[in-house]
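For this view, one protein chain was removed and the others were kept in their places.
Take a look at chain A:
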Amino acid sequence: MSLSSVTTEVVDPIPGAEAPHLPQQPDLVQLLTPEGERVEHPEYSLSISDDELRGLYRDLVLVRRWDVEATALQRQGELGIWASLLGQEAAQIGAGRALQPDDMAFPTYREHGVAWTRGVDPLDVISLFRGVDNGGWDPVATHFNLYTVVIGAQTLHATGYAMGVQRDGAETAVLAFLGDGATSQGEVNESMIWAASFSAPVVFFCQNNQYAISVPLERQSRVPLYQRAAGFGFPGVRVDGNDVLAVLAVTRAALAAAREGQGPTFIEAFTYRMGAHTTSDDPTRYRLASELEEWKLRDPIARLKVHLSRSGIADHHFFDSVERAADELATRIRSGTVEMPDPPATAMFDSVYAEQTPHLAQQRAAFVAYHESFEGGER
């Protein structure tokens, strides 16, 4: 694919990089167009029941509602910060629903949609952003690792986990999430070298949402990201990240290949961060509103809705019921958040080590005694 041969009627999503916009990208895997038309792809077919299709729609709507509610809760001072997934629902639900129960996922800090597909309670994610803990879910039971805030570190963990799977001879694949910015980190490049050298059953799932906070993709890469995989010696594929069906098909295929011993795949889910980087960010400082308007035309939820109603797979009763479920979820998230108790202060001492040290135990005791000395008013 040549970067320069592409006509751009729509705003160039990567300013200055002459990147191809979605509909004209020959290498882009798509099964559902932005207009909601179901199309076939020679390499990636998807057989999916009507029930599953409705389930995907439900997932998309519910995680968006969760996200909107969390953003509102942050604005009202109930959360310290929130990293929104707005616009990336299809990439996350498609990837998450491609996982088998025993597969393991290693998220960044934005994969709330994947958390949802692993059965993680939204409140256990919210608790991190409220400052109660570093994520309340059990990473072992859910097969969903805790969020990793240090950019890219988790890609090595995923690779090592996959090496363990390989030693165990297990039929398990590992899905490592990362952003476009993360691809610049040395550790991420090391993880791909390790994955390739050991043919580890790991799939790198990169959501290219076009920005690392304010920095556009062109500062991280001169080539489309999926093409980097070739240099490491494994396949790379670019999928329409706003097309939940294509993401599901591509991720399923890559995970299956990993389970069969074919080694890693790099998936670039081409998408767009429709919100701010986090609630602390002000995107008006670095990108044009018109860009967002263009991407709204490729909304991941709208296209599936069109497909479901046009093909008669769902009617307004179904859509209404999903709305009601979303309302209920939002209510549960809201009340669960405002009623969430603060952790006991001693919690910070209690799981530092598997085997507590005498020194820290003493420090904890002194901490308790110090605070007790204030009880009943002034010391």
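Observations, loosely collected:
By definition in this document, a contact is a pair of C-beta atoms (placed from the backbone, for glycine too) under 8 Å apart; a residue touches a chain by one contact, two chains touch by 3 or more; residues count from 1.
Everything below uses one rule, namely that contacts and distances are computed from a predicted model.
Set against the options "ABC transporter permease", "Quinol oxidase subunit 4", "Pyruvate dehydrogenase E1 component beta subunit" or "Fe-S cluster assembly protein SufD", the UniProt name belonging to the omitted chain is "Pyruvate dehydrogenase E1 component beta subunit". Across A:Gly36, A:Gly55, A:Pro139 or A:Pro343, the residue that sits in touch with the chain not pictured is A:Pro343. Of the listed positions A:Ala70, A:Ala158, A:Ala212 or A:Leu225, the one in contact with the omitted chain in the full complex is A:Ala212. Considering the whole complex, the residue from A:Ser45, A:Gln76 or A:Asn134 that touches the absent chain is A:Asn134. Taking the whole complex into account, chain A touches the unshown chain at residues 80-81, 109, 128-134, 149-151, 181-182, 184-187, 212-215, 219-220, 280-281, 285-286, 342-343, 345, 347-349, 352, 359-360, 363, 367, 370-371, 374.
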